[in-house]
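Note that one protein chain is taken out, while the other chains of the complex remain in position.
Chain nomenclature is as follows: A and B, assigned in order of appearance, with residue numbering initiated at 1 for each chain independently.
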Amino acid sequence: MSDILVSARGLEVHFPLRGGKGVLRAVDGVDLDIYRGETLGLVGESGCGKSTLGNALLRLVPPTAGTVTFDGTDLTALGRRAMREMRRRAGMVFQDPFASLDPRRTVAQTVSEPLEVHGLRSGRRERAARVGELLELVGLDPAVAGRYPHEFSGGQRQRVGIARALAGEPDFLVCDEAIASLDVSVQAQVLNLLRRLQRQLGLTLLFISHDLSAIRHISDRIAVMYLGRIVEIGPASAVGSTPQMPYTQALLSAVPVPHPELERTRQRIVLRGDVPSPAAVPSGCRFRTRCPAAFEPCPDVDPALQPVGTAPDHVAACHLHGVIGTPVDGRTAEDVSAAPVD
Amino acid sequence: MTAVPTPGGIPAAPAPGEPMVARPARPRWRETLGLLVRDRTAATAGLVLLIIIVVAIFDETFASQGPNEQDIPGRLQPPSWSHPFGTDDLGRDILSRVILGASVSLKVGFLSVGLALVVGTLIGLFAGFYGRWVDDALMRIMDVLFAFPAVLLAIAILAIRGPGTSNTIIAIAVVYVPIFARVTRASVLGVREEVYVRASRSIGASDFRLLTRHVLPNAAPPIIVQTSISLAFAVLAEAALSFLGLGTQPPNPSWGLMLAEGNEFINRAWWLAFFPGMAIVVTVLCFNLLGDGLRDVLDPRQRTLMAGGGR
Partner (left out) sequence: MSAVPLPAADPVLEVEDLRVELRTPRGTAHVVNGLSYAVGQGETVAVVGESGSGKSVSVLAMLGLLPPRVATVTGRAVLQGEDLLTMSPERLRQVRGPGAGLVFQDPMTSLNPVLSIGKQLVEGIRAHDDVPKAVARRRAAELLGEVGLPEPDRALDRFPHELSGGMRQRVVIAIALANSPALLIADEATTALDVTVQAQIIDLVERLQADHGTGVIWITHDLGVVAGIADRVLVMYGGRCVEDGTADDVLERPAHPYTRGLLGSLPDLAAPLDPDGRVPDLATVPGLPPPPTDLPPGCVFWPRCPVRSDPRCETEQPPLVTVGPGTPGRHGHVGRVLEHRAATWYQEGTAR
């Protein structure tokens, strides 16, 4: 588990707002290591920047600051051409299977595109054979290769999308809300497929979703994102059952489960108000405006990730576990932590 | 050319309301042609256009009389067996002149629109796809061209380069370039943001590939429609310029010129303007109908409906 495939350091993606009125901090200082062969679940509410982070890790959106290292290579330093070649090793599966396939190209043309782009199979016949293999791998009949996307259901299209992402034999697969637009029973089919492929091909998987149940089901580790920052990360069992950051706790408590008895008895942490705009991130801890446990140091110190709970590698950015982090406006960490906090 | 058997197995089951149709695995262009033929309106339009084009190419063979052969005593004759379309004020056979005019009118139409299509689409494609300064630079130039009234611009170009058929083609093309650029750019702006373009980028496709395989094909429908409309207007524009004495030079016939010349006799001899006018109307109509049909047939979603719906 110690072999790191993808690593981000100080990653920032800021978008200038129209009219030059400040910036939108979609990703705002993310340090993240993704280990070879693991499934990392990235969860958060809409607008938290999880999708942008997934895209930035593949340099599909240019980072404003920070670095992304892929298997030892600094992606942010690569030229356009070298970057394009690098893309063979990382695939992406998108949310909407109706939008992510070119309506004017057949399944075969779509799936074989990576083969053509990277010159992986020479000759029409060999490419067709490989397309057949890939379709079989994702549970589609190779005979459907000549059809167009509109002839398929959502789940089948998503399988085509997965086949395309796998065509270049990547090491790393980013699934960006890949099951969000599918029906419940189809979600299960795709989740099972992804798990099987991950095992079978030894893939490293970044599974981005707002669906905590799915995330908990598929992930080895879970990272929770809030307003452009990772606020808690750790083993799926630890984050899923004993979350240490109030935001994660609220998120978990809000997920409805299909058991009426449990639903009736459990205590829901209802958060106040809405997520602040990523164009106006609160000072200090960015969750403090909605946090039920906010206290003195929260507006003054931007909390750093620190070890929490009992599981190894479980970290969270929260002052409840000790005031550690970058002080706001020039005060030193010592100043703040020296102040009595209890 | 055998049909693909409907694959069994669950993954190939049809989506609700979307029955799968086993389509023959024919080459795409043959399939396209086949579907176009099944679209009766477009097929008829195509056939008529084909006849017009063949006539225009072999005009010398079809024209019964030299186009400039005058017969003053037999001037302004109404349609008859010997002169089906009648004769004009100089006694020239109108049918022969319409046939010979076809080659001029069509040549101007096709070449000017073809030129505008290629240049305008390229400009629109780059402007829309790359955005930022490329877009600003290219589209400002287009705006300047677009700001001139079309006829004024064409007249200015012809005034500089002198009258004549090839200069008429260039003048009309220049007028239409910004239109194609704008239509293409607008369409590309929409397609550029599509997830499948991002998906293709994510697997490492080059810009050239994105543009040619994904962006252009999906941005094409409005361009096809614009082409068919422009072909029609180009024929009319040639008429207008000839009328002003800047396009085709008399005594050579073109439909526009004939229409203009016939104009002054409209009360006494309707056939002078009527037949070249009809030629323009029929051609223009056929271009439009064929354009609509092509747009539908090139869309795989429509294709399935058409192939499945029979008829």
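Operating definition for what follows: a residue touches a chain if its C-beta (ideal position, glycine included) is under 8 Å from a C-beta of that chain, and two chains touch if they have at least 3 such contacts.
Fair warning: this is a prediction, and the values are worked out from it, not measured in the lab.
A.B. asks: Of the residues listed, A:R216, A:R288 or A:H314, which one is in contact with the missing chain?
C.D. replies: Checking the options A:R216, A:R288 or A:H314, the one contacting the hidden chain is A:R216.
A.B. asks: Of A:L17, A:A82 or A:L262, which sits in contact with the chain we cannot see?
C.D. replies: Touching the chain that is not displayed is residue A:L262.
A.B. asks: For the full complex, which residue in A:S46, A:S122 or A:Q200 touches the chain that was left out?
C.D. replies: A:S46
A.B. asks: Since one chain isn't shown, list which residues of subunit A touch it in the complete complex.
C.D. replies: 45-46, 153, 155, 183-189, 191-192, 195-196, 210, 212-214, 216-218, 240-241, 250-251, 254-264, 268, 270-271, 273-275
Simple rule for what comes next: only the chains that are shown with their structure count from here on.
A.B. asks: How many angstrom lie between the CA centroids of subunit A and subunit B, rounded to a whole number?
C.D. replies: The answer is 49 Å.
A.B. asks: Could you pull out which subunit A residues touch subunit B in their complex?
C.D. replies: Its residues touching subunit B are 58, 60, 84-88, 90-92, 94-96, 99-105, 113-114, 117-118, 139-141, 143-144, 146-148, 150-154, 156, 159, 161, 164-165, 167-168.
A.B. asks: Residues of subunit B touching subunit A in their complex?
C.D. replies: 4-5, 7-9, 11-16, 18, 20-21, 23, 25, 194-196, 198-206, 209, 213-214, 217-218, 298-301, 303-304
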